[in-house]
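Reading through the structure tokens given below for one structure.
Every protein chain except one is present and positioned as in the full complex.
On to chain A.
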Amino acid sequence: MNRTKVDEEEYWNSSKFKAFTFDDEDDELSQLKESKRAVNSLRDFVDDEDDDDLERVSWSGEPVGSISWSIKETAGSSGSSQEGREQLKSRNSFSTYAQLPKPSSTYSLSSFFRGRTRPGSFQSLSDALSDVPAKSYAPELGRPKGEYRDYSNDWSPSDTVRRLRKGKVCSLERFRSLQDKLQLLEEAVSMHDGNVITAVLIFLKRTLSKEILFRELEVRQVALRHLIHFLKEIGDQKLLLDLFRFLDRTEELALSHYREHLNIQDPEKRKEFLKTCIGLPFSAEDSAHIQDHYTLLERQIIIEANDRHLESAGQTEIFRKHPRKASILNMPLVTTLFYSCFYHYTEAEGTFSSPVNLKKTFKIPDKQYVLTALAARAKLRAWHDVDALFTTKNWLGYTKKRAPIGFHRVVEILHKNSAPVQVLQEYVNLVEDVDTKLNLATKFKCHDVVIDTCRDLKDRQQLLAYRSKVDKGSAEEEKIDAILNSSQIRWKN
């Protein structure tokens, strides 16, 4: 008993079923020692100036304890040896945070390739440096003086770019002549690192006139695309539009300008802005859409103001019965039409809010119009209006029901709005395709239609089967019995 208890403990405390965690891979880690060595040698490629031990980094990111590093540090910095020593001291105090937590396998992949270690910057230094606005240090401010130990004033463009890629401090100011700047750009582009290209472009944007910048970039596709992306990201709309204008990229110019409307909340202002978009060089189809967008918003503002007034006055029945849940501003066209069919159905063409007016102004096709009107009237359970939508008088004066959409769609919409069975039945009967008709009738329990259809199809089996579905003793059951017993029908089965 004793023994089994101990064993049981063992069993319960161990589990054959290991959950998946990333740090299960201790074994893998030892296997990776070989690759670790290989990757450490990669450091030269990535970071040939730091001697930092990649894995021994304090919490503030400074490499710790490397003596040769600290010697270089103090020796190299001209006139800042005082600070250098200070830094060394404070770094030593961090030496207790010698190691990063033991890397689990996901970290190891990236930590091996973490070429970009750099010492932290101190607040005082960064403050000091930020007081020097004239100089621009790309990529970041606030590097401790120690990092400038190898700062020299005459790097070639390719060296500069290489330093940028490693994230080191670099003044681009020394590239004064246009030729130098262009060479810098060329080097950056050939390096493919987007970050570096952006850095150079920021510099060029600041130090070159617009015209020259545009002219030079026109022939440099990669840098040009980069600049466009950059301008979009920082939202420099003005320069972006100027650039498109210069490049004669008219459609992009128009679209960029139009995109801005999404940032304008106030409806009046947005409407005014949209007005400025009309006449921009969109494609023919799109121009029409933009015009419609403006017109729609213009109408919506009018309708909204009017309806809000009506609603608060409390005299109009429809608004009392079905208070509005949201404003109609900025809604799509079809939604607006639905709203209009709901609240303003009977209005004449003259008003802005009448459905007919909308149909005419925006050239809404019949199909769309009928569908939307149907949905709105069905929601209000106005079955007569629904009938009127489909009833047409032919030349003999007889009325007939026609629809630009299949009647099966009509039935579905009616059903969705809980139409009474009589209404449903009428429209199910109008479905042309017999199978669909039967399906819908069965689905929506339009007994008479089913019965009649089965009779027309001379399908006795189906009628028999359906008999079990109707209520016992109901009129439908009687009807079925009567038909089944009828000797006049020549059944197929």
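Simple rule for what comes next: a residue touches a chain if its C-beta (ideal position, glycine included) is under 8 Å from a C-beta of that chain, and two chains touch if they have at least 3 such contacts; residues count from 1.
Everything that follows uses one rule, which is that contacts and distances are computed from a predicted model.
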Out of "Presenilin", "Acyl-coenzyme A oxidase", "AP complex subunit sigma" or "Vacuolar protein sorting-associated protein 33A", the chain not pictured bears the UniProt name "Vacuolar protein sorting-associated protein 33A"
Full-complex touch with the removed chain, picking from A:H261, A:K437 or A:R455, is A:H261
Only one of A:T160, A:T198 or A:S340 touches the unshown chain, namely A:T198
Filtering A:R174, A:K210 or A:R225 for touch with the omitted chain leaves A:R225
Contacts from chain A to the absent chain lie at residues 4, 7-8, 11-12, 15-20, 32, 34-35, 38-39, 41-42, 44-45, 60-61, 105-106, 109-110, 112-118, 120-123, 126-127, 130, 138-142, 167, 192-195, 198-199, 202, 221-222, 225-226, 228-230, 232-234, 255, 258-259, 261-263, 285-286, 289-290, 292-293, 296, 330-334, 362, 364, 368, 371, 409
